[in-house]
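Can you keep this structure in mind? I'll have questions shortly.
One chain of protein is taken out of this complex; the other chains stay put.
Right after this comes subunit A.
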Amino acid sequence: MIRIENVSFRHGPTNILHDISLTIPKGGITALVGPNGAGKSSLLSLISRLQTLQEGSITIDGLPVDTTPNRQLAKVIAILRQDSIVASRLRVHELVGFGRFPHGRGRLTEEDRAIVGQSLQQFDLADLADRFIETLSGGQRQRALVAMAFCQGTDYLLLDEPLNNLDMYYARELMRSLRAIADEKGKTIVIVLHDINQAGAYADRIVAMKDGRLIADGAPAELLNTDILESVFGFRMPVEVVDGKPVALHFR
């Protein structure tokens, strides 16, 4: 369980997060949605201790993120950032293998290799395994980064806009993989999405943010509603039900 209590965050004089409290139970997919600049990435950075906590507290399975040793946290939570930079002259399988670092401090056992192979398979990277990262397309690189985070084998997976650069096929594949991981392995996934319909189709719960505050929280069926979406994104969009699932027609 991720427990966020009264977290506020500021960059210099600007308040970026205002008194956020949120509990994410173990298991399932939670989608974080909201307009640009709402504070989604900031919140993920705080949960994953990439930013230092200023006010409030965050615990993961009871471990406070600000005082637990970094090594220990790396076995509990993995993060994919929105704008990961990747060092060059690295092959895809090497990068994915780095995900095992918290477990063996760099020495790959047979088991580690098996997990790396499985991650490559899972994200359809087996054919690209020996390519240099810098020779990949944006979407292929994004998949490699997701595979690396998955390879870390943590119970909690934070993904900041993992669908960036992915085509329709791979966006759907990735969401299905995440659904399978959550269902079969009991992993807890927090994912930032801009496509509200992906959130509606795959998430168990949607949390909406705006201007550094949580403004809506509920199951997709509750949240995909014209009024609520207007309060989050600032314009009205019709919501239709297709095959029993709500679909927002945001492009019209």
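In the analysis below, contacts are C-beta pairs under 8 Å (C-beta built on N, C-alpha and C of every residue); 3 or more make two chains touch, one makes a residue touch a chain; residues count from 1.
Convention: contacts and distances are computed from a predicted model.
Protein name for the hidden chain, per its UniProt entry and selected from "Fe-S cluster assembly ATPase SufC", "Xanthine dehydrogenase family protein subunit M", "Iron complex transport system permease protein" or "Sarcosine oxidase subunit delta": "Iron complex transport system permease protein". The residue touching the chain not shown here, chosen from A:S8, A:S57 or A:S84, is A:S84. Within the complete assembly, A:L73 is the residue of A:I20, A:V33, A:L73 or A:L120 that touches the hidden chain. From the options A:E94, A:D124 or A:D155, the residue with contact to the unseen chain in the full assembly is A:E94. Interface residues of subunit A facing the missing partner chain: 48-50, 70-75, 78-79, 81, 84-91, 94, 98-99, 101-102, 105-107, 152.
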